[in-house]
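Heads up, one of the protein chains got dropped from this complex, but the rest are sitting where they should.
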Amino acid sequence: MNDYVKNLIEGLKSGAVSEEEAEVMIRKAPFVDMGFAKVDMHRAVRQGTPEVIYGAGKTPEQIRSIVDAMMTRGQEHILITRIDEERAAALEDLPDFRYYPQGKIGVMGGMPEPDGLGTVLIVTAGTSDIPVAEEAAVTAEALGNRVERAYDCGVAGLHRTLSHMDQIMKASVIIAIAGMEGALASVIGGLSDCPVIAVPTSVGYGASFEGLTALLAMMNSCASGVTVVNIDNGFGAAYSASMINHMKAK
Amino acid sequence: MNDYVKNLIEGLKSGAVSEEEAEVMIRKAPFVDMGFAKVDMHRAVRQGTPEVIYGAGKTPEQIRSIVDAMMTRGQEHILITRIDEERAAALEDLPDFRYYPQGKIGVMGGMPEPDGLGTVLIVTAGTSDIPVAEEAAVTAEALGNRVERAYDCGVAGLHRTLSHMDQIMKASVIIAIAGMEGALASVIGGLSDCPVIAVPTSVGYGASFEGLTALLAMMNSCASGVTVVNIDNGFGAAYSASMINHMKAK
Amino acid sequence: MNDYVKNLIEGLKSGAVSEEEAEVMIRKAPFVDMGFAKVDMHRAVRQGTPEVIYGAGKTPEQIRSIVDAMMTRGQEHILITRIDEERAAALEDLPDFRYYPQGKIGVMGGMPEPDGLGTVLIVTAGTSDIPVAEEAAVTAEALGNRVERAYDCGVAGLHRTLSHMDQIMKASVIIAIAGMEGALASVIGGLSDCPVIAVPTSVGYGASFEGLTALLAMMNSCASGVTVVNIDNGFGAAYSASMINHMKAK
Amino acid sequence: MNDYVKNLIEGLKSGAVSEEEAEVMIRKAPFVDMGFAKVDMHRAVRQGTPEVIYGAGKTPEQIRSIVDAMMTRGQEHILITRIDEERAAALEDLPDFRYYPQGKIGVMGGMPEPDGLGTVLIVTAGTSDIPVAEEAAVTAEALGNRVERAYDCGVAGLHRTLSHMDQIMKASVIIAIAGMEGALASVIGGLSDCPVIAVPTSVGYGASFEGLTALLAMMNSCASGVTVVNIDNGFGAAYSASMINHMKAK
Amino acid sequence: MNDYVKNLIEGLKSGAVSEEEAEVMIRKAPFVDMGFAKVDMHRAVRQGTPEVIYGAGKTPEQIRSIVDAMMTRGQEHILITRIDEERAAALEDLPDFRYYPQGKIGVMGGMPEPDGLGTVLIVTAGTSDIPVAEEAAVTAEALGNRVERAYDCGVAGLHRTLSHMDQIMKASVIIAIAGMEGALASVIGGLSDCPVIAVPTSVGYGASFEGLTALLAMMNSCASGVTVVNIDNGFGAAYSASMINHMKAK
Amino acid sequence: MNDYVKNLIEGLKSGAVSEEEAEVMIRKAPFVDMGFAKVDMHRAVRQGTPEVIYGAGKTPEQIRSIVDAMMTRGQEHILITRIDEERAAALEDLPDFRYYPQGKIGVMGGMPEPDGLGTVLIVTAGTSDIPVAEEAAVTAEALGNRVERAYDCGVAGLHRTLSHMDQIMKASVIIAIAGMEGALASVIGGLSDCPVIAVPTSVGYGASFEGLTALLAMMNSCASGVTVVNIDNGFGAAYSASMINHMKAK
Amino acid sequence: MNDYVKNLIEGLKSGAVSEEEAEVMIRKAPFVDMGFAKVDMHRAVRQGTPEVIYGAGKTPEQIRSIVDAMMTRGQEHILITRIDEERAAALEDLPDFRYYPQGKIGVMGGMPEPDGLGTVLIVTAGTSDIPVAEEAAVTAEALGNRVERAYDCGVAGLHRTLSHMDQIMKASVIIAIAGMEGALASVIGGLSDCPVIAVPTSVGYGASFEGLTALLAMMNSCASGVTVVNIDNGFGAAYSASMINHMKAK
Partner (left out) sequence: MNDYVKNLIEGLKSGAVSEEEAEVMIRKAPFVDMGFAKVDMHRAVRQGTPEVIYGAGKTPEQIRSIVDAMMTRGQEHILITRIDEERAAALEDLPDFRYYPQGKIGVMGGMPEPDGLGTVLIVTAGTSDIPVAEEAAVTAEALGNRVERAYDCGVAGLHRTLSHMDQIMKASVIIAIAGMEGALASVIGGLSDCPVIAVPTSVGYGASFEGLTALLAMMNSCASGVTVVNIDNGFGAAYSASMINHMKAK
């Protein structure tokens, strides 16, 4: 119970706070930072969930100080996205820290045991999409999911896609990652029987317009069950996939 | 067992098909229609799932003939989206048919009992977003979900959004529907602890560019757990939400 | 004091609500509708401020029922924007109702006395911009501002702009309305010494792209003191202008 | 030999035209209409090739007068694209005229015998793409090609695409027609071994942007052998396909 | 009185200038630089207002020479925007010069006492928006405003926004700064009772399109009282905010 | 001499206006409407120049009242652009009025004798561009230019373009009008030796984007001497062409 | 015969695989990688066809390992596109390897004898388009085509285009390469009697938008027989051209 709430309740009971003052304090409560942050409530439900630091544009010092603050309040699992090798090196002494260079992502506190409903399958159209895929894969693993990878499955060589049919049919959630024309999302969406999260990538040249074409194409997917996240947003896709893979009756 | 496969197996055993011919037949098998359609496999798992007819641009006669074909093969539950009142009237005599004018959607075969993990909450920013919301709501109900509606919750009157906090926290999946600047998706995404599917709508004028602004804004949502579908695609959002609300261990 | 707060306080004091329950109730308080709506607080400060109904896409019946609800809770001044003559006719019997056909706007409860710091000057580039200007003008008047109009002052005939120099120099706030290339905003911004709110309009053809060109041009205005609202948003410009024209020490 | 050339040659030989005058006449020759139009040279090679009238925006009278001019100079085969039923009715008395309402195209002079290298296969993603497909099909037939149609083969139901594998492998040229995300082009391009001409269509809604998304996606096709024509340009695709299907050693 | 005007008046009175010549001179007057610059008139009203140098693309030498010219005519307060640390170092010897590295802005002549109606509150969605915010903050301070900062208040963590409710309700003008989906503007606009100037920033990636998405979203804000300036234009927002915060009866 | 100037001069001489007052009056002079409008000065130079009314969106009554005002101050030649046949009929009784239906333009006061340096050649790519061409042609004639027309000269049939080589080489100014890919501007620009004004038209479909493609293509013309006006702006092209065709030593 | 198929056939015949198991295995066959890749089937038809490695973004090591894999399975002809000189140097020891620096393309296994129907003519508008042209030229040669080059033929100097008329009329396929306004495609399309593949290039500045303008213009070409590939995609154009140039009766 935080101080504000404590003072209010005790004051009311002791008479130190009048009814009128109490009303004002209650009305102001939403505007005081009571620490009812979403992450906290979430953590009450499932232990071991990491907090996330978006590393882009932050110096090692800034990242370090955020990590310190999190550790101080007891957080042992931290995910740091979008950091390059150099900045990751400066974090090497963190407890149980490991850097995944392909996905440019660091994990502190080790990987949890998978506790989801099933497997998160990560499919890419080409090899150039792998950095985005690895950001997704490491994120999903850090959030407690069993992950399978099926890379370079572009639909222009349909047999490459179909050769992963078993995985596609067994997955609980699929993350479909593609640049250029983004057709992978529709084909996977049509083959699978589970939610598909499509990630357009900035891979390509010319009229790929740094992912805009893939984004628009995925938006227009004629396959049901496909939703889309921002260009190159492997983290976001994995976060949603993990939520879906941890669904339970409410 | 379909004829092609039957002929192959029997021919091989009887010698009427040589090994070489068999190889060719097996290689061609994927390109023959063996009826392994996704919908069929899906239906094996959960009875009562409707098939869907996208009604836009179809005449009542065309819709009727598709319905007839579906009924012939035993389908009792059919969802017909994007039909106006006039075309719906021509379908009134279908068994257990009901037309929902706000969502411009018709359901044949009655609504199933909800059998999902929890509730699908449908939130809109304004009253003009209701047609898209009702397309989503009726679709979700027809797919076996308990649905709650929270309309006109735009973030410019934040108390309107927050007054639905109980529903937001209890939902299994949320569909957030908004035109104009689409900020609802980020606010709901930040308040909730479950997957959020954002639907941009073509509501607005000027620089809303018929939903493009809302689409781009939702794509950029800074809240984790938000994915996006096409402009005005209430059906697609509900289809994905239903998949998520019916997740089970695999 | 609303019931939720009352129950909380009395329950705490009587012991009917435990400290633990009280904490939960206080945490939930922001998410309960406590009626702290912006409009209400606003009205506490300045009597006579109208509530606004955005009429686009609403039937006369829908508008009427919103009006009734507002009247029930004592609101005497109502602004109804974006209604055509036909729908306005259906509201003629409202108390003290007047329809302004150029701005497609209706006012119930009569116009208040101007009580702002000075004059809101509304300038348009051409005669085709007048509907947007009149939406702004009537809105500003209904919000308690003295309004001056200077129409057809396009910068291609600079003498037309300059002939309003006196008004420009005396205005408290200027609303500059223009389609096509939107240059009026920069010229007015350079000549004036007060806040300028620029409204791009969808007037024009070809590469005006229904106001996008004017919007982008106004965004890039090289004159300091210029801010921009949505295409054709005369109401929004007037609302902001009125806020500025009613500034007082805080 | 036209008059200008005849006069030049004869004048030179008779001395009526001096060398200096001849030089001037030769220099000016390209700028005189000598009737060396592409269509004419083309016709020298293959008899029976029709001339084409783009009917959009032309009155029946205008079309009739162009037809008359063509008939006067001996043209018996004429293709009239983009005419609706009403205007087509006004042309019914033309010799051997037939109107194809799905493709909104009329053919005068009957269909020629196919004389191409093989078959032009026309594939569409959905049923809404059929009007564009029929414009292509009738054009290709009128230009002397055997045409096969495979409609409603969208990749979200991959078995529908694959069930046409025989046709895909046997075709000489494929025209792949799709709106929305346009993924059909990549899948067909990957499955086939012949030139594929992709036609984006304006079918779809929301972020399909009237064909722009399909156009960009097709441009980015990761399958080799795919080229693209304008949105809804069934005629242009068929014209190119026919050229390709009539290739011969040069 | 400048020479041109002096000569005109004296010449007329002495007869050295005829009536006809006088008319010509008067007509030509607007086209002679009489030094009636806006800034000068402005300065007559409020002493201490700085002149502004837009530093982008200027060498230290160019900036120095503009500063010298301004100092020569008595200007003691100068604001230099968009200069990096290196160029700022070259200006260190200016009287009472201070460089603010976060906002990349330098101030010569010290900060004035705040003399506005109230406080300018500067709110950002994230920490990456701080450079734009500091450009705004230092500008507002240099223009005589009391400034409060509330950074990292993004709406995905609504409690972070709401925890600044006191500041939001007490502010005279709010500058809301956000990249990505720009939802902050609508939320702040809905919570506050004062003019809100929204600044889209180029923060983000993928479909943020370097601020375009935030710009369009802010344009479409459903909250009244919100106007928008150019992407990253912290200076412009502060300039307008200062104008508003210095409003007085006219 | 207008009253303002007269009062100033006489007041100064009589002493009724002090030197200080005079200075203020002179400073304000540019901001008083002294009637130095461009059109008027222009008319001083060349008699018979018409004034122009942009008819789009104006009722016959509005046009009539503008015409009356112009006639009252002696204007005999008036050009009314963008009026349809119906509105033109309502103006039939104007003196010497003629309506040109193809260009949707009306001329009052008859056509002047051509007095330019040479010929304005108007070239179109197709027959659908003719309405824009006729707006240009009639405008140019009304402004005193000899006009030649070369319609349907699209570069896909290059001989059609080249057959007008004589006209192209003899023209003083060329207006090149084309929709779709707008290639005509570059070809004409390369063939001619005079200024070329390119007019993109909204003719086309699909990726022509209502003239945007032609506009951008013309902007990028690799031929020197080509400048561009707005989509479908035949009037603007002719106005500029007429200025160029009436150049004289200054 | 691969193992999967072999096991199926032999198992069925021996009784080790039941009919039910056989059906399942046949149904799964398409989803097992049977090596029916397009390239392989293609190679059955024409010996010597190279496989292609898209080199962009690959390290020399990655390229080397793909090459090794290809060589292992007997491929002697390999095309490596989009590699710079430095990476090419690391491949110099490959058998019969040659690097073409202008097109940034390497060929292993030597050039085949041309065996197409005729000549592939590659035309560029300017000299800056040559890198794209050389990517196309070397690709076409490596795929067995006789290639002619006609560079710097921009239509603004039409005589430059026309001076290649002989080549244009004799070509079997033409690749027309241009940036800026892309008019070359229409002019070549109008002059030639064979399929034209247009390649927009990112050459230009300002409103060329890195090839978008050329792409859109080429899409709108008014000449029949023109199809388009992605910006700067010389390889894709050549691949399609080679397919067309190797057409035979099917």
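To keep things simple, chains are lettered A, B, C, D, E, F and G as they appear, and every chain counts its residues starting from 1.
Assume contacts are C-beta pairs under 8 Å (C-beta built on N, C-alpha and C of every residue); 3 or more make two chains touch, one makes a residue touch a chain.
Predicted model, so just to flag it, every value in this text is computed and none were measured.
Undergrad: So which shown chains sit in contact with the chain we cannot see?
TA: C, D, E, F, G
Undergrad: If the hidden chain were put back, which of C:112, C:204 or C:234 would touch it?
TA: Result: among the candidates, C:204 touches the missing chain.
Undergrad: From the list F:71, F:111 or F:244, which touches the chain that is not on show?
TA: F:244
Undergrad: Return the single residue from F:53, F:155 or F:226 that touches the missing chain.
TA: That would be F:226, which touches the missing chain.
Undergrad: Can you name the residues of chain C that touch the chain not displayed here?
TA: Within chain C, the residues that touch the unshown chain are 125-126, 154-158, 180-183, 185-187, 189-191, 204, 206-209, 212-214, 216-224.
Undergrad: Kindly note down the residues of chain E that lie in touch with the hidden chain.
TA: 28, 30-38, 56-57, 200, 202, 211-212, 215, 230-233
Undergrad: What chain F residues would touch the chain not displayed?
TA: 30, 38, 41-42, 45, 52, 117-119, 162, 170-172, 190-195, 197, 215, 219-220, 224-231, 236-237, 239-240, 243-245, 247-250
Simple rule for what comes next: only the chains that are shown with their structure count from here on.
Undergrad: Go through A-B and E-F and name the pair with more C-beta contacts between its chains.
TA: Higher C-beta contact count between the two pairs: A-B.
Undergrad: Based only on mean CA positions, could you tell me how far chain C sits from chain E in angstrom?
TA: It comes to 24 Å between the two C-alpha centres.
Undergrad: Taking each chain's centre as the mean of its CA atoms, how far is chain A from chain E in angstrom?
TA: Roughly 39 Å separates the two chain centres.
Undergrad: Measuring from the mean C-alpha position of chain B to the mean C-alpha position of chain E, what distance in angstrom results?
TA: Computed from C-alpha means, the inter-chain centre distance equals 50 Å.
Undergrad: Multi-chain contacts only, two chains or more: what residues does chain E have there?
TA: Only 30, 157, 162, 190-191, 206-208, 219-220, 224 qualify.
Undergrad: Name the graph shape formed by the protein chains and their touching pairs; answer line, ring, star, complete or other.
TA: Basically it's none of the tidy shapes, so other.
Undergrad: Applying that definition of touch, give me each pair of chains that meets it.
TA: Once each pair is checked, the touching ones are A-B, A-C, A-D, A-E, A-G, B-C, B-D, B-E, B-G, C-E, C-F, D-F, D-G, E-F, F-G.
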